[in-house]
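Working notes for the structure below.
Apart from one protein chain that is not included, each protein chain of the complex appears where it belongs.
For reference, chains read A and B in written order, and residue numbers begin at 1 within each chain.
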Amino acid sequence: MAKRIDANDLNVYYGKFLAVEGVNINIEPRSVTAFIGPSGCGKTTFLRTLNRMHEVLPGAHVKGKVLLDGDDIYGPGVDPVTVRSQVGMVFQRPNPFPTMSIKENVLAGFKLNGKRLSKSDADAIVEKSLRGANLWNEVKDRLDKPGSGLSGGQQQRLCIARTIAVEPSVILMDEPCSALDPISTLAVEDLINELKNEYTVVIVTHNMQQAARVSDKTAFFNIAGTGKPGKLIEYAETSTIFNNPVEQATEDYVSGRFG
Amino acid sequence: MTTQKTPLEDAVSQPIAASTSTGDAPAGPERRHGRSRLTAGQLPKWTPYAVGAAALVLSAAIMALIGFNVAGWVIIAAIAYVVGMYAVTLIRENRRKATDGLWRNLIIGAFLIALVPLISVMWTVISNGWQGITQPGFFASDMQGITGKYDRAAQAGEGPILGGIAHALVGTLLITAATTIISVPIGLLASIYLVEYSNDNLFSKIIRFFVDVMTGIPSIVAGLFAAGFMLAVFSFFGAAPGAQTIGLSAAIALSVIMIPIVVRSTEEMLRVVPNELREASAALGVRKWRTTLKVVLPTAISGIASGVTLAIARVVGETAPILVTAGFTVATNWNLVKDWMMALPVYIYYQLTTPTAPQAPEPSMIRAWGGALVLIILVMLLNLLARAVAKWLAPKTAGR
Partner (left out) sequence: MTTVTAPSPLTAGEKGRAGDKFFSGLTFAAGGLILVVLLFVTVFLVVNAYPALIAGADELPSQTSFFEYVWPLVLGTLLAAGLALLMATPVAIGVALFISHVAPRKLAKPVGYVIDLLAAIPSVVYGAWGMLFLAPLLVPIYDWLHRYLGWIPLFNDPSATGRTILTAAIVLAVMILPIITALSREIFVQTPKLHEEAALALGATRWEMIKMSVLPFARPGVVSAIMLGLGRALGETMAVALVLSSGALTWGLLAEGNNTIPAEIAANFPEASGLRYNELIAAGLALFLITLVVNLAARWIVNRHKEFSGAN
């Protein structure tokens, strides 16, 4: 299931503005990779290019290649919709669909695409996904209640369940805990640890302790100044980044001297 | 003005004495009970009543000089009260307080002034209209065969007021339904284009500008357009002139009025759907049109539906465009594409301007008032429905 991602010389533009420059990165399957760096350094922008979600912003486009197990997702004739069904995404703020129940939220990926599921298949997917998101025991008695009635942490795990229900190869997470309290954060971090058994997980975080806790490898992004493009500075094992990084900028950032 | 001073000074002489004594009172626990230094120098609570009473007396005196009537008495008393309160506060407190009070009174005054005609409209329509709608057969019969003879008899008290609004109700309902069927899909799709697909390009800016222009089109101009447009279409197909005066022409005229209203309100509702939901759906690998139809529209449906209902309420009451497109008739016509058709507002207009029996207009007036009451009730119901729909369809967030 899990697939590897390779980005080669990737540039991201907003209109004419170069936002992220020259990223080369190889992300292994069945691993957790964290992107860290100061605000505005382009880590979220880069993350969104991995499933072409940046294209929902007018004028955003990329140059370079992103390979998903060797297939270029920017190749000619590639449909972003197909890419996104294989590379799922969890957002900063939990965003369950307000018009749907918990169950319908989990099945949203199928229902919205008009796929017909038998009741037993649907129930099986709902249970499997919610168990996978460590949410089953908390919501199994109220699957028909609105998803927006859950707590923030539960909503975020519901969004993760919704993402894994369509069985993607890669899960991208954009600061998934920044809107959550510490206890909910812990629950989501535990879940990330389990997810890497089956998926390739890429997570953007502002919280360096979180990166240290959950990730196998860490990529540090930085920006030289406003108006300059963001760049990938260093990419290595998490322990290396935090204990003896090669670059001075990385050392300054992880030791809290700036950013 | 000199006569006004005396009662005012009477009213304020007491608080002057009271507050000077509190002003002299020593600080600390021995201060006189109920008066803190923070409230010192304020007018006592009963000042407005005193000034009000003085104003009423003064006004009555003026009225006695020029001849008494209730409306004049109330108006002059109100003016005297506002001026009096300003003067008292200015003298006893300060200019800022006085200005504050003056504007406050003027704003309340504006509210009361506005109430008078609006209540009068409601009262006139309800009291006169009640007589109309309780006539036997008012809802069930049209005006076919109702001639001046019957109305003269009714006015002389020799018979009931015959005739009713059946044909006008049928026409209004059919024309409004046709208008809705034309306008809602166009308006909905156009606003989806503006919000979801246009990326604020030049074309969308042009559409938005012209939708604004369209909201300003006088309804009679919309009627003229539809009348002439249908005449052109009909003569192109070789129909006899006059054949274009049908209910459908009215529906087209009303659509010109209704489409921009639907676009405006729907666009607003779609814009408040959080972008996060669109992104969440896209990230699941859902196509944009499905995202739009199954996520965005259901989330916004309560606002859209209530906007559409209000738009319907707006066109139900339009008169002029129907008058110049569908004409008027006395018989019930169920066919939108053949023959003239009556609508409720046109019915009211014709009963008022061309009474069935010119020498005995009373029964026509009663029928017109009855029609007006029905029309108002229809519009009110649509407004209430809009609110109810907004509540019913709103996404349910409760359940925790």
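We adopt the following convention: contacts are C-beta pairs under 8 Å (C-beta built on N, C-alpha and C of every residue); 3 or more make two chains touch, one makes a residue touch a chain.
Small disclaimer: the values here were computed from a predicted structure and weren't measured.
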Checklist outcome for this item: Filtering A:V56, A:L117 or A:A179 for touch with the omitted chain leaves A:L117
Next on the checklist: Going by the contact rule already stated, which one of B:L224, B:A243 or B:L393 would touch the omitted chain in the full complex?
Outcome noted: B:L224
Item to check | Option touching the unshown chain, where B:Q135, B:Q155, B:Q244 or B:T292 are the choices | outcome: B:T292
Checklist outcome for this item: Missing-chain contact, candidates B:G109, B:G159 or B:P395, resolves to B:G109
Checklist outcome for this item: chain B positions in touch with the non-displayed chain are 96-97, 99-100, 103-104, 106-111, 113-114, 117-118, 120-121, 124-125, 185-190, 192-194, 196-198, 203-204, 206-207, 210-214, 216-222, 224-225, 227-229, 232, 256, 259-260, 263, 287-290, 292-293, 310, 313-314, 316-320, 323-324, 327-328, 345, 348-349, 352-353, 365, 368-369, 372, 375-376, 379-380, 382-383
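Quick note on the criterion: only the chains that are shown with their structure count from here on.
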Next on the checklist: I'd like the Å distance between the centres of chain A and chain B, where a centre is the mean of that chain's Cα atoms.
Outcome noted: 51
Checklist entry - What residues of chain B sit close enough to touch chain A in their complex? => result 199-200, 274, 276-287, 290-291, 294-295, 298-299, 395-400
Next on the checklist: For the complex, give me every residue of chain A touching chain B.
Outcome noted: 51, 53, 56, 58, 81-86, 88-89, 91, 93, 95, 97-99, 108-109, 111-114, 142, 145-146, 148-151, 159, 162-163, 166
